[in-house]
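Have a look at this one before I ask anything.
In this view, the complex is presented without one of its protein chains, the others remaining in place.
Right, chain A next:
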Amino acid sequence: MTFKSLTLLIMGLSCIHTAMAEDVQIAVAANFAGPMQKIARQFQQATGHRAILSFGSTGKFYTQIKNGAPFDVLLSADTATPERLERENEAVSGSRDTYAIGKLVLWSPQSNFVDKMGQALITGRYDHIAIANPKVAPYGIAAQQTMQKLNLWWNLQSKLVQGENIGQTHQFIETGNAELGFVALSQIQGDGKMSGSYWLVPQKLYSPLAQQAVLLSKARDNAAAKAFLSFLKSTRTRDVIKSYGYDLPK
């Protein structure tokens, strides 16, 4: 092959590549930030499409989507928000799918602060316990349900501090300003490494934290968005999600 024809071939291939590769804008619930960054890299390698990620609280994304935010896909921290978007014709009906089931933990960066039975909640000496705001964050609702089931909700009111989302809640605890708090297992498990001490809250104490992905209406014909949603169901992606401490739908 001559140099010229090789150049032409490369140019031709790159044309095909750019014609097919698209961007997909994804709004991602803060608790899924860790696995998502990894999945997005693998997605780009596998398909050539580029995933552009925004992280934040599910409540904020709902408001932004209702007001014309340019997202193609929402990875919500709950099922209620995608359901609602579907009902309001902001999301493509039938595109909803559970991609992960979150797990709640009571966590402290100090070792031996939280025991494996969660007794630290009652006996521990602490001034502040951090949760995500239950009005806007599903993990905050789960934390509230847990404390209510244990009849501690009212006793702990004076010690509660609320983060805007689960990311900010993690920050309150990580910096030591709150001695402990309720976060997502994925945040402390982060790809196998673990710090401090934690109690994995039994699933019977809170309603399941099923997290759903949904294709938004404006991306109805976006090939990259559809490719991403099917990539999210691949075995490879499911392994990543599992490694961050989530359960997977059957």
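Brief remarks on what is shown
To be clear about the criterion, a residue touches a chain if its C-beta (ideal position, glycine included) is under 8 Å from a C-beta of that chain, and two chains touch if they have at least 3 such contacts; residues count from 1.
Keep in mind that, in the parts below, contacts and distances are computed from a predicted model.
Only one of "Molybdenum transport system permease", "ThiamineS protein", "LLM class flavin-dependent oxidoreductase" or "4-azaleucine resistance transporter AzlC" fits the UniProt record of the hidden chain, and that name is "Molybdenum transport system permease".
Although one chain is not drawn, the whole complex shows that of A:L74, A:V92, A:L106 or A:A130 it is A:A130 that touches it.
The hidden chain makes contact, of the residues A:T47, A:Q162 or A:T237, with A:Q162. Among A:Q44, A:N177, A:S207 or A:S230, only A:N177 touches the chain that is left out of the view. Panel shows chain A; residues 57, 59-60, 62-63, 127-128, 130, 133, 135-136, 160-164, 168, 171-172, 175-178 of it touch the chain omitted from the view.
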